[in-house]
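Questions regarding the structure given below will be posed in turn.
The complex appears here without one of its protein chains, the remainder shown in place.
As written, the chain order gives the labels A and B, with residue 1 at the start of each chain.
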Amino acid sequence: MNLRAEHLSKRFGAFAAVDDVSFEIESGSLVALLGPSGSGKSTILRMLAGLEAPDSGSVWFGAEEATHLHPRARAIGFVFQHYALFRHLTVEQNVAFGLDVRRVPKATAARRARELLRLVGLSGLEGRYPAQLSGGERQRVALARALAPEPRLLLLDEPFAAVDAKVREELRQWLRRLHDEVGVTSIFVTHDQDEAFSISDRVLVVHRGRLEQCGTPAEILDEPATEFVARFVGEVNVFPSVVQGGAAVSGGLRAQLGPEHPPGPARLVVRSYDLKFWREEPGVATVERVVPLGDRVRVHAVVDGAGPIVAQFPRRSSLLRGIERGCRIQVEVTTARTYPPEADNP
Amino acid sequence: MQRVEPLGLSSLPTETTPLPPVSHSHTWASVGRAALIGAVLLYLAAVLVGPMAALLLETRSLGFGQALAAATSPAALGALWTSLLLVAIAVAANAVVGTCAAIAIVRHRFVGRGLVSALCDLPLAVSPVMIGLAFLLLVGEAGALAPILAAAGVKVVFSFPGLVIATLFVTLPYTVREVAYVLEEIGTSEEEAATTLGASPLQTFWRVTLPNIRVALGYGLLMTIARTLGEFGAVLVLGGSISGQTQTATTFIHDAIEERQLEGAYGMALVLAATSVALLLGLEWAKARRQAAHGKATA
Partner (left out) sequence: MSAVSHALRPNPVERALRSGVILYVVVLVAVPLVGLVQFGLADGLATFWARAMSPVARAALWLALWSALLVGGINTLFGTATAWILVRYRLPGRALVSALVDLPLAVPTLVAGVMLATLYGPTSLVGTRLEAWGFEVVFARPGIVLALLFVTLPFVVRAVEPVLAELDPAEEEAAIVLGAGPVKTFRTVFLPAILPAALSGGIRSLGRALGEFGSVVVVAGNIPFETLTAPVFIFGEIESGAPRAAAATSTLLLLFALLVHAGARVLELRTGARHATR
């Protein structure tokens, strides 16, 4: 089912939680709402669910307007951050709940519940109570419960935030595989960039109530629309710079851009893997720290007249030869982006 | 990098005076503990345990048989019956009103919500005789509601309905507070989840809310029973303690004392004391269940 949001806005008192957000989501896709805490992403999700009412704007499920439809009439599935399992019901009763309230015959409901529990890998736990399960197990029960009534839309509010880090990674991949198997349009909210990128078809980046960018993970990574998106995703170096003659210059740092860039002040943003370092005298920077990180090496340096810079290299890169603390290096920028300076961000 | 100046602690004498042996401070602590426990137990004995024991002993000296006979006399049984009737009404009314009021106060937003919450708490602050007086003024012969009641042919003062009103007044807070507290604690997410799964308000209440407030409601109702049985001042003023009509278990004791019928007084007092102990056990059990549920909730 196609989902469309048009000019959604919501204020809490004087605080604009969601500010004129519009997007469209293709039927059957898995989409991430990504943003820092307080960016409004949860509020957007709750408005899609009907758990909050927008001050203005509309929500469309296919061709039907759902803006003021009561949550129970929307045929959606919602997975809460802290599971919200019914503590007095068994796992099976929890999963069957959505069917019980629709007066589905007990036998059918029980069968479907057990099917779903098999799907989420929890067969055998039907008789347990939520208090007896681990965090990861509870979340899977919550998912099975949301899927039982065959919703046309699945919404997940930071589904893995309350789970251990180790379990989180497994659950993510498992969610993607589940989605591929079940095929229902799904939207999940997260503040974790890795999570958003590793499993979603598209990512909506939200900041201060506004939609900063909407695109595939590759698009977000390679063509960030705003400085916020560029900074939020991936490791990034930012410098105030001046563009002249098709290049951005910040102290000893020089980034070649195209001739279409107008001259003047700009914010220069360089990804840590879009840099080349090599040992050279006199060079333009001094190495501060070399940090081995498994398959990569991170080099921290200070560029003359520009400030601290961080670059990433594969462990066996030849570029790293001879680079050690205190030595001088030359810096080359392979790819960079510029953004206009803002009033509070010159 | 700035150097941190040493504090000169290294100039502490390397030879320190030996610390007093640990056992001494332990001894003092133990003495203190024992003294504290002793004081508290003595206090509880003087104020609580002693009086209860005294009741038992005094009744024995009067003769358990006589006391029991007096406590099962027609008048006594009538008083007990009146009290039990009041208990049934109070439990039924408060189970409904308490739950609805708690939901309204915690889950809804409406004008005057704070006032309603305060009113539900108020009966705890008011003296029983004042309650009796207040209702007397309202529904008595010269009261504001007198004409309406006369027209309806309803007699409230010195009759059973008066006892009911007084009882409903004093028992209002217990269920409201208990259920409101639990509703506050568990939050709305389970109820929201039920809604997204398609449950109607009634289904949500019945399947999700009610199981969650069951224990708290039970505790509140036990308190309601205790309070109803124990109510004295208000029912005395408003009911007049007319034997066979408005005499409750407590006013029976009061009348028995006035008439120097000590067997009756002590017999009934013992009955009520025994009921109190039973209620107390119920309260403690409900409290333990509540603790366990709280532990489950935070798991």
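Note that a residue touches a chain if its C-beta (ideal position, glycine included) is under 8 Å from a C-beta of that chain, and two chains touch if they have at least 3 such contacts.
These numbers were taken from a predicted model, which means no experiment stands behind them.
Q: I'd like to know which visible chains would be in contact with the absent chain if the whole complex were considered.
A: A, B
Q: Please pick, from B:27, B:72 or B:127, the residue that touches the omitted chain in the full complex.
A: B:127
Q: Which listed residue (B:39, B:210, B:242 or B:292) would be found touching the missing chain in the intact complex?
A: Within the whole complex, the residue contacting the unshown chain is B:39.
Q: Could you pull out which residues of chain A are in touch with the chain that's been left out?
A: Contacting residues on chain A, toward the hidden partner: 49-53, 70-71.
Q: For chain B, which residues reach the chain that was dropped from this view?
A: 29, 32-33, 36-37, 39-41, 43-44, 47-55, 57-58, 97, 100-101, 104, 106-110, 112, 116, 119-138, 143-144, 165, 168-169, 172, 174, 177-178, 181, 188, 191-192, 195-196, 201, 204, 223, 226, 229-233, 236-237, 249-250, 253-254, 257, 265-266, 269, 272-273, 276-277, 279-281, 283-284
Quick note on the criterion: only the chains that are shown with their structure count from here on.
Q: Which whole number of Å gives the spacing of the CA centres of chain A and chain B?
A: One centre to the other, that is 52 Å.
Q: Mind listing the chain B positions that touch chain A in their complex?
A: 189-190, 192-200, 203, 207-208, 211-212, 296-297, 299
Q: Under the touch definition given earlier, write down the residues of chain A that touch chain B in their complex.
A: Spelled out, the residues of chain A in touch with chain B are 49-51, 70-78, 80, 82, 84-89, 97-98, 100-102, 131, 145-146, 149.
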